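As you look at this complex, bear in mind that one protein chain is not there, while each of the others sits in place.
Letters are used for the chains, namely A, B and C, taken in the order the chains are written, and counting of residues starts over at 1 for each.
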């Protein structure tokens, strides 16, 4: 699971450097994000602009991250497109996650 | 084998309305073109702009058309791109056939 | 005139993407983007289930997919030789799975979404178990021919 970390105004921007977040990658993804949350990050933007496909395991991992960060933290998703957006809509998760076109937009809203 | 016929200044413009000209289509293609040559067409532009892939059978069919039209007739190819051009180059057939970017360019040269 | 091809991987989650990419390329010749995605997500969920539940994560077993492109629909069959699943799990699955309370964080689903996604995305879904082989048959009709879909 390739993740690229970046800090912006105390927000962790995590770029998913994989084309697919599926059952083969979801467990590692969940663990990697959990590690960062345990380390104290409670404001996280996931940059999914490079992701072309997510299955229900990947989606479940995202939900797990959201739960772990908890109601006092913040998890936003940036750059989801095409098949990824379609999955969010189908499962009504577009109403659960805070979705943004770009990382900048997500960071800006989280900072304000 | 889908071919679309059009006449321009006494030139037959034949558009190949198939994405692939391969062993499953080459015999029918050869027959269809032969029919038109027998019917008196000796100036022919093949519009290959919609074709994405040609194999050696398709290429052989094109050579057969060229032979049938003979040295007194004219066969030009328009709009070949990508994989099609690559096959022509590999087999040196780019030196045998008269290749043009567009149908217009092919018709113009044939008319002059 | 039907045109069919069979694809085979062994029961390894790392290989599911290969199958998915190949099948997507086949479908995209005749289906639009949304329908191609519908087939891809359904196929991936079905294969993940075979590997994770049917074969219990054991490697070295076969997962087959037959793709047939027909004039008005695409048919996908997922074939395995695992213990069959309880057929009612599939027939009871539906989009209701996603009628959760979006304000109740703890109640959001982290799993159990695959069969529902299959039902929501495909026009026909049939499961046949028997003779040591299970077949999940899924049909996606071309969008332009089914204005109601």
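Here, a contact is a pair of C-beta atoms (placed from the backbone, for glycine too) under 8 Å apart; a residue touches a chain by one contact, two chains touch by 3 or more.
Not measured: the values here are computed from a predicted model.
K.L.:
For the chain that was dropped from the view, give me its touching partners among the shown chains.
P.N.:
B, C
K.L.:
Using the document's definition of touch, tell me which of B:1, B:63 or B:105 contacts the absent chain.
P.N.:
Looking across B:1, B:63 or B:105, the contact with the absent chain belongs to B:63.
K.L.:
Of the residues in subunit C, which ones touch the absent chain?
P.N.:
1, 3-9, 14-15, 18-19, 21-26, 29, 67, 69
K.L.:
With the missing chain put back, which residues of subunit B would touch it? List them for me.
P.N.:
20, 22-24, 53, 55-57, 59-61, 63-64, 66-67, 70-71, 82-83, 86-87, 90-92, 95-96
In this text, only the chains that are shown with their structure count from here on.
K.L.:
Quick one: subunit A and subunit C, Cα centre-to-centre, how many Å?
P.N.:
About 25 Å, centre to centre.
K.L.:
Subunit B to subunit C: how many Å between their CA centres?
P.N.:
Inter-chain centre distance comes to 42 Å.
K.L.:
Which integer distance in Å separates the CA centroid of subunit A from that of subunit B?
P.N.:
Inter-chain centre distance comes to 52 Å.
K.L.:
Would you give the residues of subunit B that are in contact with at least 2 other chains, written as numbers and ranges?
P.N.:
none
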